[in-house]
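Up next, subunit A:
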Amino acid sequence: MRDDVPGNTLSVSRRTLLAGIASLPVLAMMGQPLLASDYPTATVNTTGLAVTDDTVKVGILHSVTGTMAISETGSVQAEKLAIEQINAAGGVLGRKIEFIQEDGASDWPTFAEKAKKLLVQDKAAAVFGCWTSASRKAVLPVFEQYNGMLYYPTFYEGLEESPNVIYTGQEATQQILAGIDWVVKEKGAKSFYLLGSDYIWPRTSNKIARKHIEKLGLEVVGEEYYPLGHTQFNSVINKIKLRKPDVIYAIVVGGSNVAFYKQLKAAGIDLAKEKPLLLTISVTEDEILGIGGENMAGAYAMMKYFQSLDNDNNKAFVEAFKKMWGDNIVIGDVTQAAYLGPWLWKAAVEKAGSFDIDKVKAASPGIELTTAPEGYVKIHDNHHLWSKARVGRAKLDGQYEVVYETSDLMEPDPFPEGYQ
Partner candidate 1 sequence: MHVSDTEQKDFLLAVEGLTVSFDGFKAVNDLSLYVDENEIRVIIGPNGAGKTTVLDLICGRTRPTDGSIRFSGQELTGMREHEIVHAGVGRKFQNPSIYEDLTVFENLELSFPRGRNVFGALFFRRDAEVRDRVEEVAELIFLKDHLDTEAAILSHGQKQWLEIGMLLIQSPKLLMLDEPVAGMSVGERIKTAELLNTIIRNQSVIVIEHDMKFVEDIAHRVTVLHQGKVLSEGSMERVKHDPKVIEVYLGH
Partner candidate 2 sequence: MQSPMHSDSTFFSRQGWLSFVVLAAILLLVLPAAFDIFRLNLIGKYLTYAFVALGLVLCWGMGGILSLGQGIFFGLGGYCMAMFLKLEASTPEATKIQSTPGIPDFMDWNQLTELPVWWQPFHSFGFTLVAIIAVPALFAFVIGAAMFKRRVGGVYFAIITQAVAAIMTILIIGQQGYTGGVNGITDLRTLLGWDIRTDDAKLILYFVCAALLLGCVLLAQAINISKFGRLLVAMRDREDRVRFSGYDVSNFKIFIFCLAAAFSAIGGAMFTLQVGFMSPSFVGIVPSIEMVIFCAVGGRLSLFGAVYGALIVNAAKTSFSESFPELWLFAMGGLFIAVVMAFPNGLAGLYREHAEPWLRRLLKRSVARPAVAAAANTAN
């Protein structure tokens, strides 16, 4: 998805994993644990997955090293937390989850290689992993060939629908459309300047945004792409000043982010004044850490989840997460989506009454999760999630304040008619 964020292993805080268990209140809503004895291994596992009478193996496949480690660390932490909590609540079909973690090393062939290892050698019943589109594209053929289950957490450009993948993040239309409608309605925005790092996600997202803006009869006054890692944005800032758009719609990623927002501020564009207003889909709380709250304050982000979300599920989630991984940690949209993966898988397995991939696949559409930190989610027939779209306004302290959420769940539409 977002790409090329320089960085590497965030040294995972060494606190005891058991801390996570303290957050059992979340689990109260999950009903009574099932007993493994009611589900004999021979019947729940007919395809030779790594399922025994009391354990089931899953894979975690993210980059722990390389440029993507910085972004994927949160997802690994969330997935481990979810697994820990599920085990504490009795596991899946009465079986404890054991995870095998592999490092994709920010290198797409390595992802493919490790995915294959997880499926072929380890017989993982499910894999939670990947972050960038490139890594997902690299592993997708592997999952389809060896019939595995992948839970993919990142918001992404859509244009994909694989029976072997559950997309727990938003696809582009879910993330973008409601937010644009909101700025048009609430902020009276008439003209937009689209800006992005140069690769598929910003380009596709901008394409969808542009079509939507034009459908609304409004104007796109500029569209620009900069290479990943670009750090000089003065020219484009000048162009923005010249064209005077109401909204800067920015999908800049990685190190470029920091440069872009700092230079924007230095050039006298104070986001807090909202003239122009800045709307982004690429800056989560994680990224603000690097950009600095003072450079970002006043910007709007369109996501489905913000750490500040005010509901009981989220409070419990944030508390458990901090207990497990440290108080200083921030939780972004993708981290939350990664947290959903193990829970959605558990629900599907228990609905199917089997670990068999084909049965899990068949059982997945319609699975609901009322305990999700973002509220309520449900798996669509197209394997994406129904979820709400929200808009947050960045504050000085690096958190977002939720200023808008859709009243209904947005339907996932990875191949949006009229936006292609």
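Keep in mind how these were chosen: all candidates are chains of the complex that A comes from, given by their letters.
Rule of thumb we're sticking to: contacts are C-beta pairs under 8 Å (C-beta built on N, C-alpha and C of every residue); 3 or more make two chains touch, one makes a residue touch a chain; residues count from 1.
All values reported here derive from a predicted model rather than from experimental measurement.
K.L.:
So subunit A is shown by itself and the numbered options are 1 or 2; which of them touches it within this complex?
P.N.:
Only one option touches subunit A, namely 2.
K.L.:
Which residues of subunit A touch candidate 2 in the complex?
P.N.:
So the residues of subunit A touching candidate 2 come out as 3, 8-9, 64-65, 103, 105, 107-110, 112-113, 116-117, 120-121, 132-134, 137-138, 140-141, 145, 157, 159, 161, 198-200, 203-204, 207, 225, 227-228, 415, 420.
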